[in-house]
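Report on the structure given below.
For this view, one protein chain was removed and the others were kept in their places.
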Amino acid sequence: MDFYFGLAQIIGVHTLLGLSAYIVLLTGQVSLAQAGFFAVGAYVAGMLTVLAGWAILPALAVSSLFGGAVACAVGFPALRVKGLMLVIATLAFGEAVRLFFFNFDYQVAKGGVKLGPVGGEGFRQIRYFPEHGWTTMEVMLFIWGFVILAMALLWWFDRSRYGAVLRAVGEDELAAQSVGINLTAVKVSAMTVGGMIAGLGGGIYAHYTTHIEHASFGILLATFALAYPILGGLESVFGTVVAVVFVQGLLVEGLRFLGDWRNLLFGALIVLAMNVRPKGFLDAPALLWIGRIFRGRRGAA
Amino acid sequence: MFFDLIQNTLDGLAMGSSYALLAVGFTLIFGVLRRVNLSYGPAIMFGGYCATWVHLNFQAGLLALAIITIAGAVLAGAYVERLCFAPHRQGSAIAAMVASFALWMQFEEAVTLVMPSHVYDFPAMYDGPPFEFGSLTLRMEALVMLACAVAISYGLHRVLSGSRFGLAVRAVIDSPVAAQLAGIDVPRVLLQVFLLASSIGGLAGYLIVSTHTQITPMLGMWSTLKGLLAMMIGGLGSLPGAVAGGLVLGVLEAHSQWFLGPQSRDLLAFLLLFGLLAVRPYGLWRASSAEAEA
Partner (left out) sequence: MTRKDHPLLEVSELVTAYGKIEALKGVNLSVEQGSITCLLGPNGAGKTTLMMTTAGILKPRGGSIRFAGTEIAGRAPHAIVAQGVALVPENRLVFPAMTVIDNLQAGAYQRRDRVETGADLERMFARFPRLKERSAQLAGTLSGGEQQMLAVARALMSRPKLLLMDEPSLGLAPLVVEEIFRIIADLHMDGATIFLVEQNAHMALKVAQHFYLMEQGKVTFSGTPGAMAEDEVIRRAYLGSAKA
């Protein structure tokens, strides 16, 4: 059973990562910096629980705020660039963050053992969960509590005026501006919310893996973050979850029996998915269809 | 001190020539397709591994290895174009980018399946002593690379401005719909450009691995990132800009390595790029803005 709980943990954390890219994508910004915010959250939360001895909840709150603050700071200069240039600018930022942690040493002696991040070796022994006797299931439930919270928040955003404004900016900036929408506020706020979710996800990630290193936060993770909402579709937050389950559950775990050949098929399946459903799994017609099924059932009952 | 500065600049120009070649191929693809091909570097790496495999199993001369590297990169490039870019010609640029990323994973997996060690030796292009001018030294490979970068960008410039193919490429860049109406087979031109860019990338890849005398799967990501950086610095879509951008990047890296140590070199490069983009979103040498907006 622990295997499935572990898988659910991975899916939960990647969903947070995907959601952080989702809200930014709604405004039409393609960001490869999400892995960077995720890394910031991971290191901050890890240092707070391990070095400062904080409890997990305040540490996650602060890691989330840090992620948001960094994203906000990136959001302003990133406003000046659009389209593919933004992709490259955010990629550069994400790589800069990764390389920062590659060079980052901050060790404190605790009970005769030196703890803390050591450059390329990474940050080991983030053992809050095992030290406090959490079981895999408890950690999994803890993670999914946050996932559901984040999804509910974004789902609510989507229904509110704020969501409409985000999408308006994403569809046509000039038109949005001409009806009085403040582009700066909208884009930077979306970036900030995305950064907060990524920072939270990173903080959780640091604690369930117990060992983080710069190499985990590279362009690979950044593209995964982007791939989830793109694969899932931008119509609804549920698309992102479906995509994470598809990628992490079905592809990464489900294809494990293929051993070394897994990534070959993995790549092929993503390309196939993009070609068959360029607007994502849950595009507008698919959602309509699902909605009809649910309504149909309710009608029959 | 003064000599160090000059030596650093020379080393930077040497490294920068390889960036310049990578950027020229990248620029060609970006200029025509307006899409970021994350698999550009991995396709080059694939070509390099093809040549390494031949080198390990057969006796092959340097020229043969260069040709195999280029052929492998072109083959991989054709695969990328058919799967990632041809299907998304009218559609989303992000979908194409995500798909090209998926193929990147495939290339890495494919080479590590066939050749599981992390590092393989690659025969050096030239193992004689470097050139010396007084106390300054310059490696032979660096000269070859610089010469290739300049020759290829000049040759491309000539082809683009003076040939029937070049006319078609410029027409497609300028207005794809008008190009179709003028009777140009646009999908075919796009494929040809992609293959041409892949062959330039393959040549760059050969020169790089034979200079480093080793190859690892990291070459893929490295090539994509350096090519992208140099293209950015040079202003998108300009071939002379790509060459200049590569050289500037190389020199900047060499100096920052000397002043700040190797650890901070790449960090500085990316921070610089991010800052540069925020200040000059369309590259150093570009005044117009319309083209960079995707």
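For reference, chains read A and B in written order, and residue numbers begin at 1 within each chain.
The rule is simple: contacts are C-beta pairs under 8 Å (C-beta built on N, C-alpha and C of every residue); 3 or more make two chains touch, one makes a residue touch a chain.
Values in this document were obtained by computation on a predicted structure and should not be read as measured data.
Of the chains on view, those touched by the hidden chain across the whole complex are B.
In the complete complex, the residue from B:M140, B:V159, B:I184 or B:A278 that touches the missing chain is B:I184. Checked against the full complex, the one of B:V54, B:I67 or B:L167 touching the unshown chain is B:L167.
Although one chain is not drawn, its touching partners on chain B can still be listed: residues 164, 167-168, 170-171, 173-175, 177-186.
The rule is simple: only the chains that are shown with their structure count from here on.
Contact residues of chain A toward chain B in the complex are 30, 77-78, 80-85, 87-89, 91-93, 95-96, 99-100, 102-103, 119, 218-219, 223, 226-227, 230-231, 260-264, 266-271, 274-275, 278-279.
The residues of chain B lying in touch with chain A in their complex are 30, 34-36, 38, 83-84, 87-88, 91-99, 101-106, 108-110, 112-113, 221, 225, 228-229, 232, 236, 263-264, 266-267, 270-271, 273-275, 277-278, 281-282, 292-294.
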